[in-house]
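Missing here is one protein chain; the remaining ones are kept as they sit in the complex.
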Amino acid sequence: MAFALPAYHPPDFAKPPLNDAPVVSFAPVLEKGIAPENYHATTIFPEYYQLSKATWVLLKDSRMDCVVVLSPDGSLKAKEFHHLEKGEQVALGRGENGEDGIYVHPEAFAQPPPAHEKFAFRTLPTRETSFSIDYDELYELMAYERENGFILWVMGPAAVFDRDSRNALVELIRQGYVHGLIAGNALAVHDLEAALFQTALGQEIYGKRLAPRGHYHHLDAINLVRRAGSMARAMEDGLVHDGVMHALWQKQIPLVLAGSIRDDGPLPEVVKDAMQAKDAMRALTARATTVIAVATQLHSIAVGNLTPGYRVLPDGQIRPVYFYVVDMSEFAAEKLTNRGSLAARGILTNVQDFLVILQRGLNSRHTMQE
Amino acid sequence: MAFALPAYHPPDFAKPPLNDAPVVSFAPVLEKGIAPENYHATTIFPEYYQLSKATWVLLKDSRMDCVVVLSPDGSLKAKEFHHLEKGEQVALGRGENGEDGIYVHPEAFAQPPPAHEKFAFRTLPTRETSFSIDYDELYELMAYERENGFILWVMGPAAVFDRDSRNALVELIRQGYVHGLIAGNALAVHDLEAALFQTALGQEIYGKRLAPRGHYHHLDAINLVRRAGSMARAMEDGLVHDGVMHALWQKQIPLVLAGSIRDDGPLPEVVKDAMQAKDAMRALTARATTVIAVATQLHSIAVGNLTPGYRVLPDGQIRPVYFYVVDMSEFAAEKLTNRGSLAARGILTNVQDFLVILQRGLNSRHTMQE
Amino acid sequence: MAFALPAYHPPDFAKPPLNDAPVVSFAPVLEKGIAPENYHATTIFPEYYQLSKATWVLLKDSRMDCVVVLSPDGSLKAKEFHHLEKGEQVALGRGENGEDGIYVHPEAFAQPPPAHEKFAFRTLPTRETSFSIDYDELYELMAYERENGFILWVMGPAAVFDRDSRNALVELIRQGYVHGLIAGNALAVHDLEAALFQTALGQEIYGKRLAPRGHYHHLDAINLVRRAGSMARAMEDGLVHDGVMHALWQKQIPLVLAGSIRDDGPLPEVVKDAMQAKDAMRALTARATTVIAVATQLHSIAVGNLTPGYRVLPDGQIRPVYFYVVDMSEFAAEKLTNRGSLAARGILTNVQDFLVILQRGLNSRHTMQE
Partner (left out) sequence: MAFALPAYHPPDFAKPPLNDAPVVSFAPVLEKGIAPENYHATTIFPEYYQLSKATWVLLKDSRMDCVVVLSPDGSLKAKEFHHLEKGEQVALGRGENGEDGIYVHPEAFAQPPPAHEKFAFRTLPTRETSFSIDYDELYELMAYERENGFILWVMGPAAVFDRDSRNALVELIRQGYVHGLIAGNALAVHDLEAALFQTALGQEIYGKRLAPRGHYHHLDAINLVRRAGSMARAMEDGLVHDGVMHALWQKQIPLVLAGSIRDDGPLPEVVKDAMQAKDAMRALTARATTVIAVATQLHSIAVGNLTPGYRVLPDGQIRPVYFYVVDMSEFAAEKLTNRGSLAARGILTNVQDFLVILQRGLNSRHTMQE
């Protein structure tokens, strides 16, 4: 069954309590990077602001834990606190139901919930939850998004520690299922190490043998690329000719490598400043319509913070943003939920198998339809 | 590359310390089920007993933590302590290197170890270890074992909680890759529940909806089968016509359902007495040449206890017994290692994905070879 | 603040829908161990049965997934399916709100829930949840239960793998905080091994050294106790003079060791038949007012099945039964919740530290009050 976007249900502003709600108020930023008291902080949900009586404006470009600034042209903009400039007007009020002129709308795309029973098993998702339907839905969703959306991947290094999953990811890139990638230095380093030495952290990505002096491999890979000047330059020079970084470079897919204190090197493309990295990541999450975060707690949570649950398309249509978290541990999947990224759907498995099944499934779906 | 059995390297009995070793001594069982002091306990490795000078006899049918009894006909037999009968002669001595006339031989099939370095990464297997080669080796191994060996599966219930993995397991059975199955009541119950209601513990195995009154489903399944008299009878009566139990029944594959204190029902086929269940399991592990234990700590450890690392074939050839443990947690995989089942190879992933990849991989290998 | 039992809030039978509810109907058992169609299955909650118009009878001795039998004397009794005798009258109907004459009452002790917000962090309990208050509540609860209740412990073997936690458990027994214990063969075996050899599975429980030939220790412990005839006899003979089994024996605390297919030996006290073991466990859970299940998934789930969420005291008072699950993994804690033991409270930590903190905390509370 082909994927179709769910309908968006706007709030009814003509009914109580919204018909009686006040207009939202604003206060100026007195000091750069500091919000005024009683600022409103955003959620991942659509939020409406009553700018003048009966004029409710949807915040278009939201994400978690931002403040909302009224531009001189009358438009609203979500901003991180540290980006606040002196004099900017910040929306005030913490009510969610219109009492401060702000309405938070979590049920915009929701299906009616199932009838409640007093007693039921299996109310929490775990590794024993069935995931067949998630794969099937992903095939349909990704086929749709390949043509109509923006699929953003967020990746821990484990994806390139294994030959088959690294190849699967390369195929997904080649076939158009990757529109952007956010990762850390390590994913790129070990992908390059695999291209140059067929190892990851010194262990063969297929045969598993620990290579002699293998603990030099990732350092050599970094040093070679740093000498070339950049990964892009290393590709042009023919130093590297396979793998994830190479496939992204060939298709000119946008990539953000966010620096961290764990990094060896780092590679030239790594954004070492955390706030600059967040801004670069935000440029991708602002375009994302589906996010697939695999095997990385740090980056998943960071991207979860930067990704709203909806997106307003150029034609004004409002659609959901889908967010998948693939991890081995319930704790990691729940962590995202517990930080407010409530719409994230967890798939509990090894990233290696996830990528292999997904790529083969997309492939055979494609083949069947020809 | 087709699978070939590794060569067996017997010890050199002509060299020290074995050429000078004493003959093994025995002492009688004085009381049923009690071993004499200084009894020898078996390991999973091949063990040789010097019955008379220069006559070293290999224990043929070993497993962990048994005692060794000398039969009147001069043959050796491993027995659980609780099976010891009064008057039986039990081998004595705890030396492993011949000092008591017993030689434990862990390196019988071993490859030469890699050269040692002072410093290396990734010496422990974890979820980030590459598993591509394990799948490829499994395809070859299972193709070989389907014709020449005995593939014993050990299963937790999660395998039937998901539609695709349940179907994959059914296909593996149909295609001849399952020669025996050891599980608990729950695997059978939820497989029957899936056949009758398309749910597991009340949740749809594909759509994930919690069915209304779904917590009755497994109880209804049990009650219906108990009324029929047995699972086999329920199959004959046409009550159940798909799933794992049905496929095993159709192909007459031996099945042991070991009872536990968690069991609802239980189903008529369940062996409620733990020692009787162990004996029934042992009848299967004695035939096994490959064991695949998925998503069950209880049964994996139990079967690990009952499975030696080698088997003597009818023609006298000595071959390894392969033991795979598939689990989501390093702890579960290591637990087997930490209990002495040292040869067990861990694959860290969700059983659902493991079964799907394995079955599809075997299938496409088969298709390619036609 | 001293612990006080929460009030019980009975349903209002004079109001709709209960005032109009029919009388519950019954059907006879036609075959031993088989329930009639449309049987009602119990939950862990209080359940009321309208036996005649306006006479609602509370089921006193419930637990999960049983059927309800009307005794000739007019009383109701929960029974496992396999205990059903031919001719017994079984309650029918699956409605929970009186529509079949049965009312399930999950909110009997509930506090009013907190006001709902559209957006909140940390709605799921994980390892990062605060547990200070759980310890403090446990101190108060256990002080109360020591005098007024029945504290049932359910234990995996890890509790005796460590010197300090083993000692803490011994102290808890001596001080009266353990009224019953359910475990498997392994807990007893390794506790005896520790008493005899200061090791668990061959590793010192304090110094961690692997003892020479240490893999014989648990086998020797079992063989010695089997020779003595029983653990009790081994204690009387002076073979064992410290540890958990010894402390239980000294204070004559009821103990159930449920057999499993993993068991070496087993020890003479082990109940090898799973259904007999369940009955023996049920005899303890029927008396329990607080259950503390630590580091065992198998036994926790089994006891969860056997333990209702309430108990009717001899004087007719209805009180909650408290159920704690202490485990390292969210999955284990959630598994209990996902099987319907909804009232179980999870504490995510290592059993070693849990026992040490609990015992020391109870001790210093006691000291302070003197």
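In this document, chain identifiers A, B and C correspond to the written order of the chains, with residue numbering beginning at 1 in each.
Throughout what follows, a contact is a pair of C-beta atoms (placed from the backbone, for glycine too) under 8 Å apart; a residue touches a chain by one contact, two chains touch by 3 or more.
Remember, predicted model here, so these are calculated numbers, not experimental data.
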item	value
Contact partner of the left-out chain, one of A:I222, A:V294 or A:L358	A:I222
Residue among C:I44, C:I102 or C:L201 that touches the chain left out of view	C:L201
Omitted-chain contact residue, chosen from C:H215, C:H246 or C:K335	C:H215
Full-complex contact with the absent chain, from C:I34, C:L84, C:A158 or C:V271	C:A158
Sole residue of C:I151, C:A183, C:V303 or C:V356 that reaches the chain not shown, by the stated touch rule	C:V356
Positions on chain B where the hidden chain makes contact	43, 45, 96, 104, 106, 117-124, 126-128, 329-331, 334-335, 337-340, 342
Chain A residues that touch the omitted chain in the full complex	31, 33-35, 39, 41, 65, 81-82, 94, 201, 213, 215-216, 219, 222-223, 226-227, 258-266, 270, 272-275, 277-278, 281, 297-299, 301-302, 305, 328-329, 331, 338-340
Missing-chain contacts mapped onto chain C	114-115, 117, 119-123, 127-133, 135, 157-158, 161-165, 200-210, 212-215, 328, 348-350, 352-354, 356-357, 360
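In this text, only the chains that are shown with their structure count from here on.
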item	value
Equivalent interface positions on chain B and chain C, same or different at half	same
Rotation in the CA alignment of chain A with chain C, degrees, nearest 5	180
Residues within chain C bordering two or more other chains	329, 331, 338-340
